[in-house]
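One structure, as structure tokens, below. Some questions next.
Only one protein chain is missing; all other protein chains are in place.
Chain naming follows the written order as A and B, and within any one chain the residues start at number 1.
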Amino acid sequence: MTGEKFVKPIKPKVDINKVNTHIIPFEFEYFEPRTVKEAVELLTKYGGEAKILAGGTDLIVRMKQRFIEPKYIINIKKIKELNFIEDRGDYLAIGAATKLREIEKSGIVKRKFEALYEAVRSMAGVQIRNMATIGGNLCNASPAADTAPPLLVFEAKLKIVGPNGERVVPINEFFLGPGKTVLKPNEILTEIQIPYQPEDTGSAFIKIARVAMDLAKVNVAVALRTEGSIVKWVRIALGAVAPTPIRAYKTEEFLVGKELNEETLKEAAEIVKTEVKPITDIRSTAEYRREVSGVIVKDALLRAYERISKG
Amino acid sequence: MGKVIRFKLNGRPVSIYVENNELLLNVLREKLGVVSPKYGCGIGECGACTVLVDGEPVLSCLTLAIEVDGKEVTTVEGLAKDSELDIVQRAFIEEGAIQCGYCTPGFILMAKKLLEENPDPDEDYIREYIRGNLCRCTGYVNIVRAIKRAAEELKFHVSRAKQTQ
Partner (left out) sequence: MGSLASSSLKQESFRYIGKKTPRKDGVAKVTGRMQFAYDIYLPGMLYGRILKSPYPHARVKSIDTSEAEKMGAVVITFKDVPRKKFNIRLVSVDRVNYKDWEVLTDHPKYVGEYIAAVAAETEELAQKALEAIKVEWEVYEPLLDPFESMKEGKPKIHDKILFGNKEVTVKNNIACRLDYNEGDVEKAFKEADVVIERTFKTNRRYHMQLEPKVAVAKPEPDGGITVWTTTQTIHNTRILISQVFDIPISKVNVKKLPIGGSFGSSIQTNLVTLVAVALALKAGRPVKIALTREEDMYDHCSYQMYFRLKVAAKKDGTIIAGELENIMDIGGHQIQAYPLLGCLLGWFVSLYKWKNIRYKGIAVYTNKVPSCAFRGYGNPQITWAVESIIDELAEALGIDPIELRLKNYVGRGDLFWGQGPTVKSVVKSDGVPELLKKGAELIGWYNRPKPGEQKGRFRRGIGLGRGFHTSGAGGRISGEVIDFTGCILKVNEDGSVDYITALQDHGGGTLDAHAKIIAEELGVPLDKINIIWADTQTTVYDVCTHASRGTYVGGEAARRAAREVKKKLLEYAVRLLGDVVNPEALSIKPDEELGQGVIYVEGMPDKKITVGEVAREAWQRNWGSIAAVVSYRATSSPPAYTVYFVEVEVDTETGIVRPVRVVAGADVGTVINPDLAAGQLHGGFAQGWGMAVLEDTPYDPETGELMCRGFITDYKIMTAQDLPKVDDFIVIFANTHEPTGPFGAKGLGEAALNPVAGAVANAIYNAIGVRFYELPITPEKILKALKEKEGKK
């Protein structure tokens, strides 16, 4: 074969001969603990070789794609203490294994945490939302996780249980990088605590994607309180523009005390663009993500503001 | 390293041995002869494998068979009563909502559940509800029409049933 230049074997990113999305072609042991305690014991016993099965909409996919091959599967769907939506006075507690569909159907989420409601509604399709859990969405630690920005703006706390008891982590400390969280191999996320916001808080979530059922190119949540048209308090969080979902602190700082007019929004959008660190991938370009981050922050602020005005 | 699971499939009790790593889709198709749920992507993007588990639509390609132990599974094979088509099934035929037919069982189950949750859906509601099911033939127009038609017919049935009471 004259003229064929030999190149160093390139390393394919996916092993095309191992992927088989018809089946899970490897064995594993399967457990259905009934309590968090049992689940933690199993995790402690099997450590890094075990994976928690909550909704399965991510775990099973990655098993079929052979990105992971756990030897032990711990199905937490039957743990009743992980599946609830509960008013605890100061905050709303959501069990980590609560399905997205239950969250979207919950009246209290829709009334009190509109950004979270919108985020959940923007996710996948009905079937997936019937399976996927909020805890799963967070623990996968995708930079594009749709529930993360609203929980960031509501400054939710995450309850984590391990062999040595429980700890509570603020959500802005939870994510470490793509697929990485502060969870230790023997720990389990058990509940999400979302503080109730003052009555005059408005919130909104906006997602930009290729089609209606898609992962975000960029997503944003804002929570806002105003006095008249002056920003009293604001939280802004974005996804898919950095290795983890992020808060836009500088933009928030800039906005406080400003009148929410076209000029302010325009400036805020510019500041957001300096806070994001997006990449180019198959879903979008860094340039586009940066540009649109500003636009949807502006849009989300306006939407949240409208909601305050409407009461 | 699996176990015998017992569940109801389209109303009849089933008990069958499954391995831990077997998926509901494959067990239904290969071991139980229920082939209406289709493989379309295997990763939860197309909705062709939709079945109802305890009345809720889920994706059988991402469900371990072992998980349906003690539950009820429904597929389109279980919809027609006494060989009479369900209103939704009829509406799909009458509105020309079927082309190749590969995605049809998934859509019909979604439509059925949609109308159970909301008997009076507007078009936005319908389109949001079925966005997890892909169809490459119809552009969805006649599918949306069929669901609207089924909703009308169900309403008519309900009001007629009330009148005869």
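By definition in this document, a contact is a pair of C-beta atoms (placed from the backbone, for glycine too) under 8 Å apart; a residue touches a chain by one contact, two chains touch by 3 or more.
Here the structure is a predicted model, which is why all the values come from computation and not from measurement.
Only one residue from A:L215, A:L255, A:A268 or A:L301 touches the chain missing from this view: A:L215.
The chain omitted from view is touched by exactly one of B:V4, B:V141 or B:V158, namely B:V141. Chain A residues in contact with the hidden partner, per the touch definition given at the top, are 1-23, 25, 65, 208, 210-215, 282-285, 287-288, 291-292, 295-296. The missing chain lies against chain B, touching residues 21, 26, 29-30, 34-36, 38-43, 45-46, 48, 75-77, 79-80, 85, 89-90, 92-96, 98-105, 108, 123, 126-128, 130-145, 148.
We adopt the following convention: only the chains that are shown with their structure count from here on.
Here chain B touches chain A in the complex through residues 1, 19-23, 26, 39, 41-45, 47, 50, 56-59, 61-64, 66-67, 110, 113, 127-133, going by the rule given at the top. Against chain B, the residues of chain A that register as touching in their complex are 21-30, 53, 56-57, 60-61, 64-65, 73, 75, 77, 101, 121, 124-128, 130-131, 212-213.
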